[in-house]
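The complex appears here minus one protein chain, its other protein chains still in place.
All chains are identified by letter, namely A, B, C, D and E, in their written order; residue positions are counted from 1 within each chain.
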Amino acid sequence: MIGPDRRFSDLSTAEVESALSRDSVMVLPTGAIEPHGPHLPLSTDLTVAEALSAEVVRRSAAEGHDAWLLPALGYTKSDEHARLPGAMWLRASTFFETVVDIGAAIAATPARRLLFVNCHGGNSALLEVLLRELRRRFDLQTFIVSAPPIAGESEHGLGIHAGWAETSMMLHLRPDLVDMSVAESAVPKPVVDSTHVGFGKLIKFGWLSTDFAESGVVGDPTGANAEIGAQLFETRVGEIVAALPEIASFNPGRI
Amino acid sequence: MIGPDRRFSDLSTAEVESALSRDSVMVLPTGAIEPHGPHLPLSTDLTVAEALSAEVVRRSAAEGHDAWLLPALGYTKSDEHARLPGAMWLRASTFFETVVDIGAAIAATPARRLLFVNCHGGNSALLEVLLRELRRRFDLQTFIVSAPPIAGESEHGLGIHAGWAETSMMLHLRPDLVDMSVAESAVPKPVVDSTHVGFGKLIKFGWLSTDFAESGVVGDPTGANAEIGAQLFETRVGEIVAALPEIASFNPGRI
Amino acid sequence: MIGPDRRFSDLSTAEVESALSRDSVMVLPTGAIEPHGPHLPLSTDLTVAEALSAEVVRRSAAEGHDAWLLPALGYTKSDEHARLPGAMWLRASTFFETVVDIGAAIAATPARRLLFVNCHGGNSALLEVLLRELRRRFDLQTFIVSAPPIAGESEHGLGIHAGWAETSMMLHLRPDLVDMSVAESAVPKPVVDSTHVGFGKLIKFGWLSTDFAESGVVGDPTGANAEIGAQLFETRVGEIVAALPEIASFNPGRI
Amino acid sequence: MIGPDRRFSDLSTAEVESALSRDSVMVLPTGAIEPHGPHLPLSTDLTVAEALSAEVVRRSAAEGHDAWLLPALGYTKSDEHARLPGAMWLRASTFFETVVDIGAAIAATPARRLLFVNCHGGNSALLEVLLRELRRRFDLQTFIVSAPPIAGESEHGLGIHAGWAETSMMLHLRPDLVDMSVAESAVPKPVVDSTHVGFGKLIKFGWLSTDFAESGVVGDPTGANAEIGAQLFETRVGEIVAALPEIASFNPGRI
Amino acid sequence: MIGPDRRFSDLSTAEVESALSRDSVMVLPTGAIEPHGPHLPLSTDLTVAEALSAEVVRRSAAEGHDAWLLPALGYTKSDEHARLPGAMWLRASTFFETVVDIGAAIAATPARRLLFVNCHGGNSALLEVLLRELRRRFDLQTFIVSAPPIAGESEHGLGIHAGWAETSMMLHLRPDLVDMSVAESAVPKPVVDSTHVGFGKLIKFGWLSTDFAESGVVGDPTGANAEIGAQLFETRVGEIVAALPEIASFNPGRI
Partner (left out) sequence: MIGPDRRFSDLSTAEVESALSRDSVMVLPTGAIEPHGPHLPLSTDLTVAEALSAEVVRRSAAEGHDAWLLPALGYTKSDEHARLPGAMWLRASTFFETVVDIGAAIAATPARRLLFVNCHGGNSALLEVLLRELRRRFDLQTFIVSAPPIAGESEHGLGIHAGWAETSMMLHLRPDLVDMSVAESAVPKPVVDSTHVGFGKLIKFGWLSTDFAESGVVGDPTGANAEIGAQLFETRVGEIVAALPEIASFNPGRI
């Protein structure tokens, strides 16, 4: 049954064939179940990815666009937290093959456009590899929007994980799961101070969350609040909804 | 935060270490996103698996048992529907490696007991293989309860897929997603009539749902109703809740 | 050359093409080389699988049915004995790919029907997965008959491995390889006494043979004798021979 | 039970531990089930490998050497015949992992020496790779003896497959499976005449049996007879038996 | 022998142990062999990566830093050109395992720091995945510098492949391999004009080079010249040489 939420998995087989077309945009939320410090739940990225995707689909549909919400991927590539309990991570190869299989399954429906709404940084690079893999193997048009790390002032650009923005977003979406009383700043000074190596600098580096702090946090959640969270969330939804029509018709076009 | 639902993914890392112990029972619902005829949604098995697992954990916790609900697996091994659109299936190897990775991740927490609540028949055999794989590789104690195919009278024992019992359960859990007006019986007479080959007979056989009927249904949903569904669901919950204490302490015991 | 035993591997290539047809039933015995306690040889399951399959093919042929005996698989999935010397076990993935390759090879002959005669419990679940894998990938009709665990009285339903039935069968088939003087009962009382968890109970569990006893035995071989073995063997042969014509013509039939 | 044939699979687990030692030589026959022309059975290589290995073990044991016969591998790497029906071939990766698993299993017994008696040319190169793989991963001492292609006069050095030597050997071992009335010579003249490229020449080349002849034969079986076969077989057995003591004590020795 | 070029592969084993230390920086050039339009050779990325890395190592060594040049990887992940002849591409999994193996091999030397100098955009995402994989599995400190796509004026930000910057660089490094007479602009207007989807825009997308133009070019090489190439090259070398000391001592530092 086509519900107001346009959940793909609410459809029957027959509806898959009648309701979808080549330009339907399948929206796949990708989050994570992984350590997010003492103040946030393991489900943080999954919660945000699902809320964001659901809202985007709902609002796009209200505007007459043909988007569908796929069931989210929660178990993904959280190997940066491999040394902390609670990281429910898939090896790169397992996650890769999972997405390949999902791509093949989508290619067996009428739809040909797939948008990843990714809210876990640890997935971004591999999903970029997969954008092309699915394009090449199944002739899907593939897209990704990743939650950009947005840093608060005290984070010196390093609101990478469980910091100001992410915590604010959770205070907006699921305040019952946040415990600000144990939130602590963990901004790795060497990374802030480095000239060449670092996030967004010339030289990228490989890291595990435990390289920085035992808590797995990289950022400063202490100044987070729900209002900021609501704003960040709303901005993100708005951006993606605005992009949706272009995604639905995008064609790189041959010279 | 430990909520009343005891969702594992609501915990913080620190809580994973403090709240779980060797005899905690991690409950992993395994469903499917796959064709369920014209009258049921793709999400049928996932819906049932999640509802059943959540209720089992909730009620067990209320009785003082230490069970935790893991995020469900929705994309699983639905290769029997590979020739129908909407089957979001993983290859056997992909599903196998996914569960191996989840097993490894559980073994990195204090918990050592894992219960699969499986509501998709297509997963059963591979999950049985995995019970031992996780036992051997990670020294987990592993358990599975599978939704038994329960057949209505008109099904001649063949309420395998999208039939009387499953449809009733969905009428109980998510009536908004069921369209009984298009429900049709599809009981494969040759399988009913065979003497040696068949479900529960001496000789098992390999099948695709499309071997039987274009709809992917194997059973007769026409007589389904919500009351039966509520009974079946309640019975199942009761059985698993009753088994929980034994699962939490089970030790095959050396001679 | 087509011998009285109808061994596939006795054929020449030309004969493969002339003697086989779509409805030929290829019979593949699957056993194991694995610990069977102090009184039985490693080859127990392989011995039984080969003897059973050979007799089934011979007798079916005598009745005019078109069955062929494939070379048996002896190295299979015995991971439940991984911690005992002498278990010549393949990982699940290795065994899976082996059977996939054999399926592909059969699909390159005129034959389209494959019957596994499986006498090793550790293979059952994975072979069930493979029934469908071969059906889907190579359009073979696939079947399996598994040796059911038959328990003697003193086994309380747990004649799982190297117990009364298996030992009796070996006393019938290869008495020279059995040493009853060292046969000892090893029936795991906790499993007998459990209410919910156990073989054939609501909750299945993952186990290694060494979870129960150092000997790897799960059952009570002490009362075994050749006469019982002959009866069990004869019964089994009879059942499969009776099923053969149905296997050769089975068609689940579209509604 | 330790029989006169010293079959490893006749042992019980306990006997594996008591009867084997570091210098036991495990003998693994590797054959093939594959096309051997119109006059020989698919099982040719397997038949020879098993007969040869069994005789070597028997005779070595009679001379007081500690050799054990493992169950033969029949399904192996026959990809050169992939385009002919009846080739029951494993992909290179499947065969590789199979032998790795067997190596791991042997390493779990007291034995540390493994001799492949290989009678299928298509396995030789991959088994050489595996000699080192098992040496490195499991610290086994590994050895191989391969049936050398012996050419009859009319074969111009090309008695590669199903030719004079192999046919003679089968006439000695299993005359009931040979049909000399359909034996035909198939010696590929271009290979005979080439100067640089060819078997045993400077440049080796990749080939499929069907590159040469539809029958899959490469050689001239027409002059084969049982007497020659007996001689070839006896010579081979003698050579390996003579080598056995050196294999059992071989130590490359550090400088 | 330690040459002025500090090529790792010029060392003997003994020198590997004596000359390298934990803070040696191993520099691994990663290029590609793939279509670069009608005017550039397949080797373009490999040529640039090797030249850049060699110069960086040479100059760093001259300044007293401990960098070593590894043999370049030329066959890499060029799947975006999979539909053009001359793309010598590895599947993602093959390239992944290759780099894993190289990481393991480096971990067997005294060195613990690895810098990828990547000049092929198609490798960037997968190498980012590998940065972490090698960090986690082998405890290496891993770094990457990627050639940023620098666009000429006429390219509207799309100097992605075989455009102004890359062509200029080749005119500087290997003018003998460039044929400017056939250089043609291929700037995909739809991508330039899109608001949301595109390189460096909110929504990234999966593409094959043949989605844009038959030539595989994405950019405008027509204004390229050697002087610009020399400047771009020199700038890049300077940046990396300046970063080298930080790479050699970088430690994210625990809070």
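The definition used in the following text is that contacts are C-beta pairs under 8 Å (C-beta built on N, C-alpha and C of every residue); 3 or more make two chains touch, one makes a residue touch a chain.
Treat the numbers as computed from the prediction; the structure is a model and nothing was measured.
K.L.:
Which residue among D:8, D:68, D:143 or D:164 touches the omitted chain?
P.N.:
D:143
K.L.:
I need the residue numbers on chain D that touch the omitted chain, in ascending order.
P.N.:
Answer for chain D: residues 77, 79-80, 82, 92-93, 96, 115, 122, 125-126, 128-136, 140-146, 186-191, 194-197, 202-208, 211-214, 239-240, 242-243, 246-247, 250-255 touch the chain left out.
K.L.:
Provide the residue numbers of chain E that touch the chain removed from this figure.
P.N.:
Touching the chain left out of view, chain E contributes residues 1, 3, 7-14, 16-17, 33, 35-43, 46, 70-71, 73-75, 84-91, 93-94, 97-98, 100-102, 105, 108-110, 176-179, 182, 215-216.
Note that only the chains that are shown with their structure count from here on.
K.L.:
Return the chains common to the contact lists of chain C and chain E.
P.N.:
none
K.L.:
As a multiple of 5 degrees, what angle does the CA superposition of chain A onto its copy chain D give?
P.N.:
180
K.L.:
I'd like the Å distance between the centres of chain B and chain D, where a centre is the mean of that chain's Cα atoms.
P.N.:
Inter-chain centre distance comes to 48 Å.
K.L.:
Hunt down the residues of chain B that sit against at least two other chains at once, touch-wise.
P.N.:
93
K.L.:
Among line, ring, star, complete and other, which one matches the pattern of chain touches?
P.N.:
line
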